[in-house]
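Could you have a look at this structure, given as structure tokens, before my questions?
Left out: one protein chain. Kept in place: all the others.
Labels A, B and C are assigned to the chains in the order they are written; within every chain, residues are numbered from 1.
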Amino acid sequence: QDMPAPFDNPGEVKIALVRYLSTGDFFQAYLSGVEAQAKALGVDLRVLDSRQDAALQADMVDQAIALGVDGIIIQHGLTESMKEAAQRAVDAGIKVVAFDVNVENPAIPQIEQSDRDLARLALEQAVADNGEAWKAGYVYVAGIAPLDRRDETWREFKAKYPGINEVAMFGTLDNPIANSVANQARSVVTANPDIQVMFAPYDEFAKGVKIAVDEAGLSDSIKIYSADISTADIAAMREPGSAWVATAATNPAVVGQVSVRALAMLLAGEEPGASVIVPPTLITQADLNGQDIKNMEELSAKLPQFAHADVAMPAWMPNPNE
Amino acid sequence: MADTAIRFGFLALLAGLIAFFSVSAPGFLSPQSAVFIFQSVAITGILALGVTATLVVGGFDLSIGSVATSSMMAAAYAMVVLEQNALVAVLFCLAIGALVGLVNGIIIVYMRVPDLLATLGMMFLLVGLQRIPTEGRSIAAGMTMPDGSTAAGTFSPAFLALGRHRFDFFLPNLLPVSVVVLLVLALLIWFFLEYTRFGRMMYAVGSNERAAELAGAPVKAYKIWAYVISGIFASIGGILLAARLGRGDIASGNNLLLDAVAAALIGFAVLGAAKPNAFGTAIGALFVGVLLQGLTMMNAPYYTQDFVKGAVLVVALVFTFALSNRSRR
Amino acid sequence: MADTAIRFGFLALLAGLIAFFSVSAPGFLSPQSAVFIFQSVAITGILALGVTATLVVGGFDLSIGSVATSSMMAAAYAMVVLEQNALVAVLFCLAIGALVGLVNGIIIVYMRVPDLLATLGMMFLLVGLQRIPTEGRSIAAGMTMPDGSTAAGTFSPAFLALGRHRFDFFLPNLLPVSVVVLLVLALLIWFFLEYTRFGRMMYAVGSNERAAELAGAPVKAYKIWAYVISGIFASIGGILLAARLGRGDIASGNNLLLDAVAAALIGFAVLGAAKPNAFGTAIGALFVGVLLQGLTMMNAPYYTQDFVKGAVLVVALVFTFALSNRSRR
């Protein structure tokens, strides 16, 4: 197949992934997507990992510049710390894309898994299942960008449906998160046994809530709606009598692939668009049970919209999933 | 007078807290709630009991948190990837805990590396090590391995029962396994430290290593044993964690470590002991549990919980130590 | 022979690492890369120097990480919400650091609460406290306040320059402010501890408190000062963090405590000191920086970095301590 320059000689192309977050399944899956697409393209990928040190992440962009890479993917981070570093990279003639962090730069396409859409899909399902008036428990920790964006949607929903009564808000990022959230959720359901819906827009939160609901023996009266998915989540949702009924998710591996592809398009002189959105999918317990889906691979295979690979997919682009 | 305040001040504070929450948080005062408080502190409590053993011999173990998470990963790995049964998984974890403790002990005792340093290094090492087999993935049934294949094993029901089964106790289905384990271990280590000669000698070693050695105690062995105990307890905590979560969860952060250390250190203040002791540690863990449970039930935001936890800790300790030292002068 | 190994073993290891990475990671050996290493450890290094001061007087400060993050939040709050200028923000942070240090010191010295306990409580307290003004939100220009209004202030350019300005040094735009601050503080505290009578007295207090008191030293004042120094250094770290991030970020700064403690403890092994010392601490911080930078440049996954960090730490320390104690026997 004919590849546009510089991919006619991909061994010469060097790209860097500069990460803010790395620990956890989402980030591991994202990385595997990036690696898969980079391998399919045959380019040299360097991974710079700042382990949640925003200052270090900015330095790593400079380091990537010094390494002489052709393209940079910025994965998460803080607008304030990354804005200037990204600009320096652009000034150095390097192509840059950013995933899930707004670096306020028109030259840099934004790859997004729309957090607002994730929350909206899950909440629409909750309204569909439970009507417009219910008592809710909400799991939220402020200060984390994606959670803050999901929180905006939650507020919009509460404004739109006055019948939704948030009786408890809790949350923690103490590790292991699921265990700590389970402890909190146990207290909450003990104090408010009449909660009907738990909105836990992050799968670690949802896992914790599910453990608590099981332990409190309230699986029948509480339904959990969440965001994100992993193999372990699928198993938890499919447990007999599981209270976790739906989650909205994008496939992190696909997001990783899309990030590389958008960067590749830039390098090849094509225009991926200012914002590349990987649309989320609603995954319900019924879907999983109905199609007997056991892990992420089967999910991709059996829910094609989840495997959504056709974003940023020009004809010359090799598909890593084939 | 001051003496009574020192001995019972902390317990009175705990009682006061319980009374306060009972009044202001409906549902706080029920057997389920009580059991739940125990359950919420079971894992940190077990870790704290282990670290108490090292505190007793004058050491410190910063690696307990990572031993627990390593053991959790190991249990999941054994069952899901290696397709072993529950017993093998449990034994595997215990062996890891004991081994880590032994290595810690040997490094500290024979290589004379300061305890904080040795166990800090071990902590970093384990945090990295536990991620290598799966290249940073969490371990769950049906997971995809780094080589693309799918793991065939599952968490055995017997293992999951460790996290989910409840014993009947007055009420049916009341006591979770983890609480029973916590209570049994607390009793065991308390009895061991207070009423066996090994426990007494461990206190002697911690207080004056040289004197203990000159009196014929195998000081090195005692110290190593303390780290082995700490390692084993941490791995038990990890097993219970794996059983509760039903997967091997890649986690970062040191909350297990810090909460366990807090519990063990609060224990200093209980009954005016002013030294590490198993009873105090158990009460310390319980105290944190009561506080967090009560605050959550009163819908306090999570950040106020940390604040209140810190403030109560500081005040309680100032009270106990300032008083106990004054009276001793 | 063994003596030379002890004194220079660690430095040789560092040199070996640098040589190894220079060969195997192209680009490692450049002024930019060197500056980058310094910059990556600047903030932890500064915190580690502060904790060294408390180690010298025989104490320990677990609250440094949370002092740094509190100071970061305070700087952001002062500028963004209270609309103050850079100078006010910096002074505000330094005051917070000094105040926390003072409180720590008073609790430890006058209330006789054990250091680990007091500073652990302070840590929890600050972690909660720093989130209360904004109800847990990060602070950025234009943020929405809990009451729904929009904050009107911004980070002043002078403040941001602390994080972003680079001094010319051989090459234009080479040395970032944070590196200069690190070097200056390291030199200062090293000179203070080694060459002033106050520093000498602090070592005396740490080694034999009673002897120091009988030699006329105001022991309590020295101990309190050590915690104040630690608090101020941590708040300087927080200021630099805020300046680099350009916001008060709730999630940043989690690893500061452990990395700083690791650096200070590694410092024990440098030049065979076997006691806290500023030079060692600085080298310890640098060591961690070199290791992580080298591994990153060799494209090692993040989890292997933790592992290698831990393993090298343990091995280096076993080597140093085992040798140095053997020769002393």
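Assume a residue touches a chain if its C-beta (ideal position, glycine included) is under 8 Å from a C-beta of that chain, and two chains touch if they have at least 3 such contacts.
Just so we're on the same page, contacts and distances are computed from a predicted model.
Undergrad: According to UniProt, what is the chain that's been left out of this complex called? Choose from "HypC/HybG/HupF family hydrogenase formation chaperone", "Pyruvate:ferredoxin oxidoreductase, delta subunit", "Sugar ABC transporter ATP-binding protein" or "Quinol oxidase subunit 1".
TA: The missing chain's protein name, per its UniProt entry, is "Sugar ABC transporter ATP-binding protein".
Undergrad: Looking at the whole complex, which visible chains does the left-out chain touch?
TA: B, C
Undergrad: Kindly state which of the options B:V184, B:A211 or B:V315 is in contact with the chain not pictured.
TA: B:A211
Undergrad: For a quick check of understanding: of C:T4, C:N85, C:S149 or C:T196, which residue touches the chain that isn't displayed?
TA: C:T196
Undergrad: What does the interface between chain B and the hidden chain look like in terms of residue numbers?
TA: Its contact residues with the unshown chain are 194-201, 203-204, 206-208, 210-218, 275.
Undergrad: Provide the residue numbers of chain C that touch the chain removed from this figure.
TA: Residues of chain C in contact with the hidden chain: 195-198, 200-201, 203-204, 206-208, 210-218, 275, 327, 329.
Operating definition for what follows: only the chains that are shown with their structure count from here on.
Undergrad: If you average the CA atoms of chain B and of chain C, how many Å lie between those two points?
TA: Inter-chain centre distance comes to 28 Å.
Undergrad: From the mean C-alpha coordinate of chain A to that of chain C, what's the distance rounded to whole Å?
TA: Distance between chain centres, rounded to whole Å: 33 Å.
Undergrad: Hunt down the residues of chain C that sit against at least two other chains at once, touch-wise.
TA: Expected reply: 131, 135-136, 254, 301-302, 305.
Undergrad: Which residues of chain A are in contact with two or more other chains?
TA: 22-23, 51, 141, 173
Undergrad: Please give the residue numbers of chain B that touch chain A in the complex, ascending.
TA: Touch residues, chain B against chain A: 25-28, 30, 32-33, 36, 39-40, 43, 69, 72, 135-138, 140-144, 150, 164, 173, 176, 241, 244-247, 249-256, 259, 292-293, 296-299, 301-302.
Undergrad: Note which residues of chain A are touching chain B in the complex, please.
TA: Checking each residue of chain A against chain B gives 22-25, 28, 51, 141, 168-180, 182-184, 186-188, 190-191, 193, 207, 211, 214-217, 230-232, 234-236, 294-297.
Undergrad: If you look only at chain A, which of its residues touch chain C in the complex?
TA: Residues in contact with chain C: 19, 22-23, 46-49, 51-56, 58-60, 62-63, 66-67, 78-81, 83-84, 141-144, 148, 173.
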